[in-house]
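Note that one protein chain of the assembly has been removed; the remaining protein chains are unaltered in position.
Right after this comes subunit A.
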Amino acid sequence: MNKGTGVGTGPTAAAAAAAAQKQKTMMQRVETDIASIVDNFTQLVNVARVNDPPVRNSQEAFMMEMRAGRMVQAADSLLKLVSELKQTAIFSGFASLNDHVEQRTVEFNQQAEKTDRMLARIGEEAAASLKELESHYYSSAQRTADTA
């Protein structure tokens, strides 16, 4: 997770340090979780052997449940981490966000200009039509008949 601008001095230095720290924490969490899953699964497989004294089997049954619970919890924690990363990617990708915003701004400005031009054209056409209609009306037979 990089800020994209590189490490600099001033306010970005603290931000970059915080980001590095956060990255480290996340990596640690990932490792912990994956180690937990692997470890628990190994233990689960290891107690597959059936022992003679049944009390040991019951003991192992409880242990297996506990390890399965731990595995699921680790998986859930990993998923939460993933969603946190997704959120960060969505909301902290400033470069792409800014680009997108600028692109949209340009689009909308173009659309506004286009609309203005269209309105101007409509106005001109309306004026031309009005002029034509007026001249036609006043030179029409209906009007010229009145002059006779």
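What we mean here is this: a contact is a pair of C-beta atoms (placed from the backbone, for glycine too) under 8 Å apart; a residue touches a chain by one contact, two chains touch by 3 or more; residues count from 1.
Operating definition for what follows: contacts and distances are computed from a predicted model.
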{"item": "Among \"Signal peptidase complex subunit 1\", \"Mediator of RNA polymerase II transcription subunit 17\", \"MYND-type domain-containing protein\" or \"Translin-associated protein X\", UniProt-listed name of the chain not shown", "value": "\"Mediator of RNA polymerase II transcription subunit 17\""}
{"item": "Hidden-chain contact residue, picked from the options A:17, A:35 or A:61", "value": "A:61"}
{"item": "Where the missing chain touches subunit A, by residue", "value": "44, 48, 50-52, 54, 57-58, 60-61, 64-65, 68, 71-72, 75-76, 79, 83, 86-87, 90-91, 97, 100, 104, 109, 112-113, 116, 119-120, 123, 126-127, 130-131, 134-135, 138-139, 143-144, 146-148"}
